[in-house]
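Let's turn to subunit A:
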Amino acid sequence: MTDILRTEELKIYYGQNEAVKGVDLTFTENSVTALIGPSGCGKSTFLRALNRMNDEIPGSRMTGNIWIDGKNINAPDTDVTVLRQNIGMVWQRPNPFYKSIYANIAFGPKYHGVRNKAELDNIVEDSLRKAALWDEVKDRLHTSALSLSGGQQQRLCIARALSVQPKILLLDEPASALDPVSTAKIEETILQLKEQLCIVIVTHNMQQAARISGHTAYFYMGRLVEYDKTEKIFTNPSDPMTQEYISGRFG
Partner candidate 1 sequence: MKFGKSAVLALTLAFSVSLAACGNNNNSSSGSSSSNNASGSANTASSAPASAESTLSGSIIASGSTALQPLVDQAAKKFSETNSDVSIQVQGGGSGTGLTQVSEGQVQIGNSDVFAEEKIDDAAKAAELKDHQVAVVAMAAVVNKEVGVTNLTKQQLVDIFTGKVTNWKDVGGKDQGIVIINRPSSSGTRATFEKYALGQKTEDLKGSIQEDSSGTVKKLVNETPGAIGYLAFSYIDDTVQSVQYDGVDPTADNVTSGKYPVWAYEHMYTKGDPDAATQAFLDYMVSDEVQNGDVVELGYIPVSKMTVTRDKDGNVTNK
Partner candidate 2 sequence: MSAKLKDRIATFVIIAFSALIIALLVGMLGYILVKGISHIDWHFLTAEPETIKAGGGIGPELFNSVYLLILTLIITIPLGIGAGIYMAEYAKEGRITVSIRLVVEVLSSFPSIVVGLFGLLVLVNTFNFGFSVLSGALVLTIFNMPLMVRVTEQAFRNVPREQKEAGLAMGLSRWKIITSILLPVALPAIITGTILAAGRIFGEAAALLFTAGLTTPKLDFTDWNPTSLHSPINPLRPAETLSVHIWKVNSEGLSPDAAEIAAGSSAVLVLMVLIFNLLARWAGRLLYRKFTSIK
């Protein structure tokens, strides 16, 4: 397994407040890494740093290095639009565009230069299949994406993220707003996608982290407390704080 993404001494500030206090983490290809920790521990902020989405928040600042593909993306000359094409992202609440299902998926590829209709059709089908949504929507591709159920919308968002063929997929609590059935489907999708992608997922759900991730990182108060194989973290964590959190004593 090759490393694809690595952070060094990553610190993120919101104004005077230091939200992430120096995190070193490495992510490999074809893996799922879960970021866990109590609310406000900095895990979502860390995740958003990986595709520089924190740039959009006024007053935020970042120091340290993020190496992707041999390049430090925390450098002023980084073209964030190129970066973000290579890193997909899905949020807690599904946010499909107010367009048809087809247009949601085709939008990114079109923008990035795919003009051929057959090719677009292919990408749409392929992305929807990867997100395990194709069979449910193939007969109504041109209806509004908002007519889908919440779980379907979330998988549509995953499909949309996949449509531009990213190498890394960032998931910010993707199932926390969904019912158990939809959650199961999302998890299934994630496990399938693992074969092709590096996935980083923020989750509050311990069982979910245990079910889908290979590695788990526990964040607390902006610090990375412990990082290890998921199995190890959930059975025999080396840090007592991690132990307390996963056994549900706080958080």
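A word on the picks: all candidates are chains of the complex that A comes from, given by their letters.
Going forward, a contact is a pair of C-beta atoms (placed from the backbone, for glycine too) under 8 Å apart; a residue touches a chain by one contact, two chains touch by 3 or more; residues count from 1.
Keep in mind it's a predicted model, so treat the numbers as computed, not measured.
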Candidate from this complex that touches subunit A, chosen among 1 or 2: 2
For the subunit A and candidate 2 complex, residues of the former touching the latter: 51, 53, 56, 58, 80-89, 91, 93, 95-99, 107-108, 111-112, 143-144, 146-147, 157, 160-161, 164
